[in-house]
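Shown below is the structure under consideration.
Complex shown without one protein chain; remaining protein chains in place.
In order of appearance the chains are A and B, and numbering begins at 1 in each one.
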Amino acid sequence: MLEISHVGKTYGSGARETRALADIDLTVVERELLCVVGPSGCGKTTLLKCVGGLLRPTTGEVRLHGRRVTEPPEEMALVFQDYSRSLMPWTSVRNNVLLPLRHKKLARSERARLVEDALEAVGLTRFIDHYPWQLSGGMQQRVAIARALAYQPSILLMDEPFASVDAQTRGDLEDLVLNVREQYGVTILFVTHDIDESVYLADRIAVLTHSPTEVKELIAVDLPSPRDQIATKELAEFARLRGHVYRLIKRERPAAGDLAAEQALAAVHPET
Amino acid sequence: MSARAWRLTKVGAEIAVPIAILLAWQAWTASAHQARFPRPTTILVEFQKLWLFSEFGQHVVPSLERIGAGFVLGAVIGVALGIPLGLSARARRAATPHIEYWRAMPPPALLPISIILAHSIADRQKISFIAFVCIFPVLLNTIDGIRGIDPTLIDTARSYGVPQREHIRRIVLPAAFPQIMAGLRNSLALAVIMMVLTEYFSSTNGVGYVLLISKNTFQLVPMWASIVLIGVLGYVLNLGFLLVERRVLAWHRGWRAALPE
Partner (left out) sequence: MRRGLSVVDALLPVLSVVAALALWELISRTGIISERDLPPMTTCVSTLWHLVQTGAFWHQLLLTVRGWALGLGVATVLAVPIGIVLGSSDLAGRAFRVPIEFLRPIPSAALIPLLFLTLGTNIKSEVFLAAFGAFWPLLVQTMYGVRDVDPVALDTARSFGLGPVERLYRVTLPSTVPYIATGLRISSTVALILAFTAELFMGIPGLGQAMNVANAFGLENELYALALATGFLGVAIHLVSTAVERRALRWHPSQRQAVS
């Protein structure tokens, strides 16, 4: 469904050139939840922006349903980490969720229904006429998710969406993502630095190297569905997978005192 | 002093000091016996006689109309030009020398020229002069407001494929609006000043005209009453604008209060 072929991204030129992504090769299958994990600064956000059509890859290409991605495609929705900065503070939750639908050819009543359904799916029906900033961080992120859902994408890209949320809310939001995937049948590409989260959510995990970044390993996650925050995490298989991913990433992180590697990392990912 | 007593002292000072100033002014002018500095009470009486409401229609209304028309025209042009300039770095590069020159030009230097170009001293000269001056605070603030929009918001809109017109209408303008309002407030204050200047320079009616005429005919009390009127006008218009701003930007205050430090 989504083919990421030999995608590379280089910033700058000449002496100041930084290679954020070297060669990313990945295929996302219909209806799967693929998690992307990697050491900090390995360019996960850059990858997501390239896949999402917000950045042009320097090499390689991304194809969605066989069509090349050059602009943000219509069947794709993004959920950013900075949820509060992605919501419009001057209008209601309802209008925020409505925004992407306005230019779609739909009847007004149909749009309203999609908005209400999406907000119900994330459990925010009561707050539909509030301002986003009147809600807590976790709730705001749910608004962002509802907005993505109302848009009815076939694929959802999520860039560390729960990184800025407290641990308990994170658990609720993770379960929300799983429910939404069941309910809407949407494919999800989920970027995170939280290893536990990646194992808990994923059907498959792509572990990235540090920059210049490539896919180090693709791991199939065979944990039973439906997942549960307590039961699943008590399974031996969970611990094994978690340990495996952890070791892979740990080997990728530069040894303490390797100053050159640290600087290369920092240069590549200014947001880190 | 206890906290409560301290607070009361401050409130007391807030009330007492303006009153004290007025009383001192009254006392000094009463004892100085100078025609040039009439007593505040005399000025107030004249103020009521002149502006409430005998000359109101003949002079205050035209002045307010000029302020209104000039301000609105300047604001519309300022925002309309500010949008493309705010969005396009290339357009900004081309426009920068012009903006930097005209914003630095002292407006009174253009008064004689405005009369020549308008072929008259009628309303159209005054309104176009006021409008021209009002463009710049709004233009500059619109550009700044647009450039300061959070890139995450822009990326979000792009990722959902929001078309350009929707984008400007529903994201760019509302996001830049608080900054635009600041520019509008400055512009309004400027409009009042320019109204006075252009009417004083050349007019057949208006508050500035009355100011000029009363000076020329040595009618000192009406002159003072006009000065007070201009001050009151500036104050009232500013206050009115702040009230509108408070309502229209209620979301902005709430949002800023909710931002994590």
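By our rule, a residue touches a chain if its C-beta (ideal position, glycine included) is under 8 Å from a C-beta of that chain, and two chains touch if they have at least 3 such contacts.
Please read these numbers as outputs of a predicted model, since none were measured by experiment.
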(request) Return the single residue from B:I21, B:L44 or B:A122 that touches the missing chain. (result) B:I21
(message) Can you tell me which of B:V79, B:L153 or B:M223 touches the chain that was removed from the display?
(response) B:M223
(message) Even though one chain is hidden, which residues of chain B still touch it in the full complex?
(response) 9-11, 13-14, 16-18, 21, 36, 90, 93-98, 100-113, 116-117, 119, 137, 140-141, 144, 179, 182-183, 185-186, 189, 192-193, 196-197, 200-201, 208, 211-212, 214-215, 220, 223-224, 226-227, 230-231, 234-235, 238
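Keep in mind that, in the parts below, only the chains that are shown with their structure count from here on.
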(message) With touch defined as at the start, can you tell me which chain B residues reach chain A in the complex?
(response) 150, 152-153, 155-163, 166, 170-171, 174-175, 177, 251-252, 254-255, 258-259
(request) Could you pull out which chain A residues touch chain B in their complex? (result) 52-54, 71-72, 74, 76-78, 80, 82, 84-86, 88-91, 99-100, 102-103, 131, 133-134, 151
